[in-house]
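In this view, the complex is presented without one of its protein chains, the others remaining in place.
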Amino acid sequence: MKIRNYWNLRDFGANLWENAGRPVRVAIVLGSILLVGLLPFMGGSILATPIAAFDAVLVYPVGMFVLMSLGLNIVVGKSGMLDLGYVAFFAIGAYTMAYLGTTTNLNTWEIMPIGIALAMIAGVLLGIPTLRLRGDYLAIVTLGFGEIVRLILLNSTWSKGPNGIANIPMPPDLGPLKFELKNQRVFFWVVMAMILLTIWMIRRLTVRRPGRAWEAIRQDEDAAELMGIHTLKYKIWSFTLGAAVGGAAGVLFASKNLYIAPEMFTLNVSILILACVVFGGIGNIWGVVIGAAILGYLPDRIRFISDARLLAFGLVLVVVMNFRPDGLLPRKKREKAIVKREANA
Amino acid sequence: MKKRIQISLAIATALAITLTGCSSSDDAAENTFTIAYQGPLSGGEASTGTDEQNAVKYAIELFMEANPEYTIELVSVDDQGDPAVASTVAPGTAANEKILGIVGPAYSGATIASLPFYKDGGLVMISPSATRVSITDPATPDFGGPVFHRVVGKDDKQGPALAKYATDGVANAKVFVVDDQSSYAVPLREYVEAGLKSVAGASLVGGDSVINTATDYAPTIAKIKTSGANVVIYTGYYSAAAIFVKQLRDSGSKAVFAGGDGVFNQEFPKLAGAAAEDSRITGVGGLAGISADLEADFQEKMGVSSGVYSVESFDAANILLEGIKAGNTTRETMLAWVKAYEGTSVSGNTIKFDENGDISYGLFAGFTTKDGVLVNTGIIK
Partner (left out) sequence: MFEVLIDQFWSLTLAGISLGFIYVLVSLGYTMVYGVLRMINFANSEIFMWGTFGTIITSRDIFGYTQTSAPATGGKLALVLISQLIMSMAVAGLTAIFVEYVAYRRLRAKGTNRLATLISAIGISIVLSELMRLLTDSRPVGSPRVLEKIILTEVWGANIRLDTIVTIFAAALIYFLLERFVQLSRMGKAIRAVSMNEDAAKLMGVNLNRVITTTFLVGGLATGAAAFFYITVFEYSKFNIGFTMGMAAFTAAVLGGIGNIRGAFYGGLFLGLLEVYASAVLGTQWKAVTVFIVLVLVLLFKPNGLFGEAVQTTRA
């Protein structure tokens, strides 16, 4: 007897995709991009956020969370390393933008590669000594790293300490698209483009050598090493790519927020991003996107319960994790089975 | 299958709860007006915001009691004290046409992040606690004019006042300054240290920076002992100050303990007990510092004691409420009203804003702890 599983949205989506021909696929992709792109105009609908502006919520937290979660997913989801200090790369990107944007004439797009490069360098510098560690040891070291970056920003004079850096320039206009604070839809489209680019990059890599190496490392690091995979190299690669995405998100964030301070880059952000990844479905790009979108959006949607907002957020995490431990849209079963066995080992 | 039904039910309930939140009553009565409070109302910084919002609520309640023909609604804008959150809530608040004015934001960082939106929306802000000097300095990028006002004295007034008050009557004062690494305490510490230079006979012998979530001050106390300081100035908030002063006294130190308006709170002697005796605090005052009756009434109406910046929040709310009573029911006239405002603070000072949004008095009173209560010793000259 075949019971249709209405809850398995991932398989439903995958079926739809696999049974479709090329034109249909193109149509699906373009259609979804268009639909998502129209989101900023939905501010008056049932989606409206009570106090925050809907278009602003779409950029931060929603868009930024999706972008960062995708970056963290390369580290946690693809190659199975628990990183609790992801906010560090975000902060490095943001401070690169803030510092160069206020002291030089470079604009956001010119600073972007510098921010990404610095985040990647930080990733390598942290990765080389620490990626030999495994599991929870790695977790505590990355957690410490995130705090250290914040403390250094807090105690340095070039970063203006706790006062933070104000008056960061906005990105220059992209042709007819003008960046404005009042209506942040252009920011949203830029974040969307960055998200699409990241998704494209991850999908490319997943089917190529690095993706296979990560998969092998995630499933069994020792076996991967024995099979001749240079595990440390690929781990650093995945760490660095994750860092690059975080750095890019940071640059854009600083340029959108116009003001940044160390208090924005606390451990809470790292944990929240990790929660987005796991909540949506670790390792599955679409799950991560949906998880991050929900967790970014939810706290602003439920502002009417103001005081108990975080309490409700915590409850949602517990309940969803208990009923859907592999996330809202889990990764494929084949991969899941191995994770389960690992947990029992 | 049963499990699935349970899950669907749970999710449906959650959705229902979520979605009903947007049902708002648009049947605005004739004399219904809205003001907002912005500050941290959840997360780790929530105590400041909750205290301030209580004072705003108290002001509204008193106003509605005295003027029953008005209904005042308060929008709680929770920015968690985080500039990143502030820049998502500020555009929404600016776009909410019903809001005539804002009490807040509570923190300087959140203020700077919110400013572009409120300037754009012409929405007047009266902050009870954003003390950073640059916000009212037209020469800096942080400048908040014309919408930004504050009813709290800024750091460059308070720093020297605190330096003077802390070393008052101490011969050969050797001062040790401690901040809590927050964006409130670090700038204040700089102004205190600058102010010390103009105090005759006083010298700065050392300093330390202790994160505000810390509870162990042993290393700092060791440094104080080594430096031989006889005056310790703490520029952070009252709760950490209480822990600090207790440990300082328990270690046997007799140095004068002083703090700024972040410490100025009747909770401080309550938390610190006997250790807080003779501490020297600068501030404008909590409600209890002004009158015990007011504090008792506050406790009766709000169910809790008044907390940090309650006088400032109360004053700020009253300026807006008086504006509403005077018929300023658009943002434009409200802004003009606040700019031209001249009135009396519950603390007795005359409130009048200069062209950059600072209050005219900016004078700080010195308080000292006597028998577990902060007692006003007069304006510091």
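Order as written gives the chain letters A and B; numbering starts at 1 within each chain.
Everything that follows uses one rule, which is that a residue touches a chain if its C-beta (ideal position, glycine included) is under 8 Å from a C-beta of that chain, and two chains touch if they have at least 3 such contacts.
Here the structure is a predicted model, which is why all the values come from computation and not from measurement.
K.L.:
List the shown chains that the missing chain touches in the full complex.
P.N.:
Across all of the complex, the chain we cannot see touches A, B.
K.L.:
Just one of A:Leu16, A:Leu38, A:Ala117 or A:Ile148 touches the chain that is missing; which is it?
P.N.:
Only one listed residue reaches the unshown chain, and that is A:Ile148.
K.L.:
For the chain left off this view, which of A:Leu133, A:Ile199 or A:Leu298 is in contact with it?
P.N.:
Of the listed residues, the one touching the omitted chain is A:Leu133.
K.L.:
Write down which of A:Ile51, A:Val186 or A:Ala275 is the residue touching the left-out chain.
P.N.:
Considering the complete complex, A:Ala275 is the one touching the chain left out.
K.L.:
Of the residues B:Ala66, B:Ala194, B:Val304 or B:Ala326, I need the one that contacts the missing chain.
P.N.:
Missing-chain contact among the listed residues: B:Val304.
K.L.:
Spell out the interface residues on chain B facing the chain that's missing from view.
P.N.:
On the side of chain B, residues 42, 44, 46-47, 49-50, 181, 208-211, 213-216, 218-220, 222-223, 225-226, 239, 242-243, 246-247, 250-252, 267, 270-274, 304, 307, 372 touch the unshown chain.
K.L.:
Across the whole complex, list the residues on chain A that are touched by the chain not included here.
P.N.:
Contact residues on chain A toward the absent chain are 76, 82, 129-130, 132-134, 136-137, 139-141, 143-145, 147-148, 151-152, 154-155, 271, 274-275, 278-279, 282, 307-308, 310-311, 313-318, 321-322, 325-327, 336, 339-340, 342-344.
Criterion: only the chains that are shown with their structure count from here on.
K.L.:
So how far apart, in whole Å, are chain A and chain B when each is placed at the average of its C-alpha atoms?
P.N.:
From the centre of chain A to the centre of chain B is 35 Å.
K.L.:
What part of chain B is in contact with chain A in the complex they form?
P.N.:
Residues in contact with chain A: 1, 4, 7, 10, 14, 17-19, 21-22, 24, 41-43, 75-78, 81-84, 87-89, 91-96, 108-109, 112-113, 116-117, 120, 132, 134, 140-142, 181-183, 186-187, 209.
K.L.:
With touch defined as at the start, can you tell me which chain A residues reach chain B in the complex?
P.N.:
Residue positions touching the partner: 3, 6-7, 46, 48-57, 60-61, 154-155, 161-164, 166-167, 181-182, 184, 253, 256-261, 263-264, 298, 300-307, 309-310, 316, 319, 323.
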